[in-house]
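With one protein chain withheld, the remaining protein chains of the complex are depicted in position.
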Amino acid sequence: MMSAVNHPAASEGLAAVARNVTKRYGRTVALDDVGIEIKDGESHALVGRNGAGKSTLVSILTGLQAADSGEVSFFGKPAPALSDREGWRRNVACVYQRSTIMPALSVAENLFINRQGKRLISWSKMRRQAGELLEPFGVDVDVNTPASDLTVEQRQLVEIARALSVGARFIILDEPTAQLDGPAIERLFERLRALQDTGITFMFISHHLEEIYEVCQTVTVFRDARHILTAPVAELGRAELVDAMTGEPGGLTVPGAADRPDVSQDSEVALNVENLTGDSFSDVSLRIRRGEVIGFAGSASSGKHQLAETVYGLRKPSSGVIEVDGRKVKPGSVLDALKHGIGCVPRDRHHQGLVLGLSIAENAAMTVMNKLGPAGLVPPKQLAGVGSKAIESYDIVTSGADQPVSDLSGGNQQKVVMARALASDPKVLVLINPTAGVDVKSKESLLGVVDRVARTGTAVIVVSDELDDLRVCDRVLVMFHGEVAHEFGRDWTEQDLVAAIEGVSE
Amino acid sequence: MTETLSPDTGASTAPASGRRPPLRFARFRDLALVPAIVILLVVGALLDPTFLTTGNLLGVLQQQSALSLLVLAEAMILITGKFDLSLESTIGFAPVLAIALVVPTSAHGLGTEWAAWLAVPLCLLTGALIGAFNGLLILKFQLSAFIVTLGMLITVRGLHEGVSGGNSLFQIPQSFMFLGFETWLGLPLSVWISLALFVVGMVVLSYFRQGRSLYAVGGNVDAAKAAGIRTNKVIWTVLIIGGVLAALAGMLETGRLGAIGANLGDGMIFDVFAAAVIGGISLNGGKGTLFGALCGVLVLGLILNILRLTAVDGHWFNAIKGVIILLALVLSRLTTGKAQE
Amino acid sequence: MTETLSPDTGASTAPASGRRPPLRFARFRDLALVPAIVILLVVGALLDPTFLTTGNLLGVLQQQSALSLLVLAEAMILITGKFDLSLESTIGFAPVLAIALVVPTSAHGLGTEWAAWLAVPLCLLTGALIGAFNGLLILKFQLSAFIVTLGMLITVRGLHEGVSGGNSLFQIPQSFMFLGFETWLGLPLSVWISLALFVVGMVVLSYFRQGRSLYAVGGNVDAAKAAGIRTNKVIWTVLIIGGVLAALAGMLETGRLGAIGANLGDGMIFDVFAAAVIGGISLNGGKGTLFGALCGVLVLGLILNILRLTAVDGHWFNAIKGVIILLALVLSRLTTGKAQE
Partner (left out) sequence: GQQSGGGTADGNAKVGVDFPRADSDFWNSYIKYVPQFGKELDVNLMPSTNSQNKVENLVANVQTLQGQGAKAIVMAPQDTGAIATTLQRLEQQKIPVVTVDTRPDSGKVYMVVRADNKAYGEKACKFLGEKLGKKGKVVEFQGALSSVNGRDRSEAFAKCMKDNYPEITVFEEPTDWEGSKAASALQTRLNQHPDIKGIYMQAGGVFLAPTLQVLRSTNHLLPAGDPNHIAIVSNDGIPQEFEAIRKGEIDATVSQPADLYAKWALFYAKAALEGKTFKPGPTDHESTIVDVGNGNLEDQLPAPLVTKDNVDDKALWGNQIGK
């Protein structure tokens, strides 16, 4: 099962082929003699843990980077020269993992970048076409707004709409769903199926394995920069797939709240929020006891993110009180929140989570710099210590604590953000979309961390769109239009929760 | 198993109003300097009766025409996300080299004495070569554009001093003089030229794929590459055009002054950046319009003109100029409400 | 239940050697200029026998000490992701204002004739105020640092001209002279001062939270904010320290020259940026070390010294200087193998 499945011998009927591709980044081997064959008309899933080399293969398959060795061909013909960007674009379109939006340009122009027309651009025509393009995705924005004003989800949808509309017969989607919520994903899949019916070939990368079962026919697994197997999706069970990804049998055990002892009603209140009103939410009150994990669910407009960010001081509330252990926290001050023992994984790691140019150690220690030595002294040993501890505890794939975060894969970067939040041993931990872009196994370990710190008495807030993340919660609060509309205990069911989120439950 | 929840996307975006909002962002940002220009016109008119005469305003335009070409060049380069400091020495060196190649040694020529009509093409070619060389160092050696063009600023200024031997060149071929000196329909030719080039630039940057690609490259170079734009070619082209525009500016200035001094262009790059940035061009690339840059040139020209007309004490000239520039910045910041970069 | 996985880092990472790789990136990048310095030392020694004498090398250090303080200031500001062009006029204006406030009108004073001992604190205070005012415009009005400090460059230079009336001030209080003129253990005091400040800067920026926060702010200001760093305070502090260092540099220069010329510092900002960027400081913030910046200063100083010793023709001086700077850039690029920003 763990050995590579034999390559199909047929060389025709292949949309894209990569053979014996090796790619190094300095000391890191990102791809080690891997190959992939994608049949014309199929949807081919590529899975693997964070840092397995998936995105690297994508950049080689789209001509953004040259492989150190190996070859790529499309529809039986060798790939064009690297400088022939037009040639690559005719063969393959792609939604990259990293944003390729130009923030200053309008949504319309982002959709039509570099294909605005051969001659004089007609802006009104472009705007009209842009509106038509976005229609099926339910992105309801004025196409004249600069892309910088879009939400993360909207930007992602714009990228998807663009890639699907280029007209290439082979399309790569690198984690297109990581930033999307349920309905948006459904709409995306509808479009995918429609395109599949017209014979378009897809390569699809996702950490949500059930999506692979939903849209793909074949799956390839990478591990540690190597090709592990390629098999029809129908023949590979979920447990086998996970085993192939992790390289060890045992499957997954997402921790659930039920395994933890009940939080006793007389355990101390760690976080007390009273009548808090702020951006997109109003008059929210809640108490979280030590060791309790609270989940927040709700639509993108429910105000759940804003509430969490306000608790950590990233936003200033217009009224209300936040107390940790009975002591009031200065509103709108991250520094004061940290002093009172609040830690946070912010929503977007590239925006607020990481300083990409700095090392893992430095990022992980950023919230505790003042605790490492006297008078602000940061002894290198201590700093390295924080770094290696983070690497060990969160299973970060890296060449060392002094590697710049910019060199890590997306999932590993997310783990560094988690390490940063937990470095200060917070009494209250606020997690916003903590597992976005994290592989199944790492997700297990990150949620395991949540479970572990809860057991040691930390109060945790989890704000997430993913049900898995909410399973570790003792209570789940559903927000609707800025207010807490429903509260569930550990025994919530999917249907109830979804109904509450959509505001249709009684 | 891991489904995502289903929120309603609707309310998360702006109230979905009509297709076209009454005031468009790009347009609005462009007009940021109009209040500043109006205030300057009013203040100027109040301070001196000559200010609003055509003669004076035409003078402002003519005096700013060489600067405006440099600003046009710099604005395009900045939009592409690069930098060119060496424009300030290209404006002097390109005409000096061209002229030194055609005039006799007695007029400080290099002794080649090529045909006089070659002067104009030689001048433009020199500008193009300097731009191309900047491109080589920036793109092939992957050096920072700032430091490369700073090095080139010094080098090219040095070549200017070396070739001219530090002398002003007084003997200028007729073709050179022509552009900077003649008038057409009552407007100096140099004003026509810079207006025409600005219009061409605006049209290309607004309505042509090639022009839009500058914004793409400056906004996110990786994304531009991914979208099939040959980013290196775009950058190189813009740098070369920048050099050519600087050389042309040098020709206009030579015509206006009747000679090339050994310090032509010295310190000019500060004015170029001031005009471009006041005009809303971002130093981080991908933002700003040529119309804004042109407004920036006008603001700067009007400030200088008013200071000259009111004959403020020379010792306090720069202090007042600086304060007014800062005020114009604050004003345009307050009227657009957008933070600057 | 939540075990951490056995990190089988094997193939995907480097050959998992010892905990600490033999050559750390940051260190390596720091040494980028050492080959250039060695080459310059060898070339200098071959070209002129005086070059390697202590007298000459001490001279280089002393001549570069004021510049090195400006580079120290600019490096810290650049690391924080900001820009300060106005340092080049602060270096002249701060001492001029301080002296004009204490000397009698006969020596071009302002007539206040405050006590002479006030000159030093007044000078430093002026520098701090300029930095603080830059901070105000950049942070409170959210204007671009480049254009704000460009405006301040012009304004402060204008104030210098206005206050001094264009005159050189040569009646300098003793306390001022002292710093720039005295020697200690055979080394000019100014060299000691700038060395000491560089060492302090390096220690703080490497081993102190306060110093590390400059890198965080420059690297990603939002992430720094989310990590509890008071980013505005950091930026403001760095700008003020920058102003104070420029004022101190002005004092050293005044002591060395025995008077303050009306154009002290003019054009110096180009050398400041050249040294900082050659030394590996990124204009995009968050990158570079003070050690690198110091090497940049030395490279520039050695280049100038060698050109002086070989007495190249003044007309070609700048051309050669520029070419050597470009060569040094290419060399340090090739030895580190990292693209520059």
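The first chain written gets the first letter, and so on, giving A, B and C; residue counts start at 1 in each chain.
Operating definition for what follows: contacts are C-beta pairs under 8 Å (C-beta built on N, C-alpha and C of every residue); 3 or more make two chains touch, one makes a residue touch a chain.
The structure presented is a predicted model; accordingly, all values stated were derived computationally and were not measured.
*Asks:* Quick one: which shown chains sit in contact with the chain that's not drawn?
*Replies:* Visible chains that the missing one touches: B, C.
*Asks:* Using the touch definition from the top, which of C:53, C:112 or C:142 touches the missing chain?
*Replies:* That would be C:53, which touches the missing chain.
*Asks:* Identify the residue among B:46, B:259 or B:334 that touches the chain left out of the display.
*Replies:* Looking across B:46, B:259 or B:334, the contact with the absent chain belongs to B:259.
*Asks:* Given that one chain is not shown, which residue among C:40, C:264, C:295 or C:326 touches it?
*Replies:* Considering all chains, including the one not shown, the answer is C:264.
*Asks:* In the full complex, which bits of chain B touch the chain not displayed? Write them out.
*Replies:* 48, 50, 53, 55-56, 59, 62-63, 66, 106-107, 161, 165-168, 170, 181, 183, 188, 253, 256-259, 261-264, 266-267, 304-305, 308-309, 311, 314-315, 317
*Asks:* Which parts of chain C face the unshown chain closely enough to count as touching?
*Replies:* Those residues of chain C that touch the unshown chain are 48, 50, 53, 55-56, 59, 63, 161, 166-170, 181, 253, 255-264, 266-267, 304-305, 308-311, 313-315, 317-318.
Rule of thumb we're sticking to: only the chains that are shown with their structure count from here on.
*Asks:* Go ahead and note the Å separation of the Cα centroids belonging to chain A and chain B.
*Replies:* Distance between chain centres, rounded to whole Å: 43 Å.
*Asks:* Round to the nearest whole Å and give the separation of the Cα centres of chain A and chain C.
*Replies:* Computed value for the inter-centroid distance: 42 Å.
*Asks:* Compute the distance, rounded to whole Å, between the mean C-alpha positions of chain B and chain C.
*Replies:* 29
*Asks:* What residues in chain A touch two or more of the other chains?
*Replies:* Residues: none.
*Asks:* Specify, in ascending order, the residues of chain C that touch 2 or more different other chains.
*Replies:* none
*Asks:* Any idea which chain A residues touch chain C in the complex?
*Replies:* Residues 27-30, 32, 51-53, 224-226, 246-248, 253, 255, 259, 312, 314, 334-335, 337-338, 344, 346, 351-358, 362, 366-367, 369-370, 372, 375-380, 388, 391-395, 397-400, 402, 404, 420, 441, 444-445, 447-449, 451-452.
*Asks:* Once bound in the complex, which stretches of chain C touch chain A?
*Replies:* The touching residues are 1-16, 19-21, 24-26, 207-210, 212-213, 215-216, 219-220, 222-230, 286-287.
*Asks:* Can you check the complex and tell me which residues of chain A touch chain B?
*Replies:* 62, 64, 83, 85-86, 88-89, 94, 96, 98-106, 109, 113-121, 127, 131, 138-142, 144-146, 151, 153-154, 177, 180-185, 208-210, 297-302, 465-468, 481, 494, 497-498, 501-503
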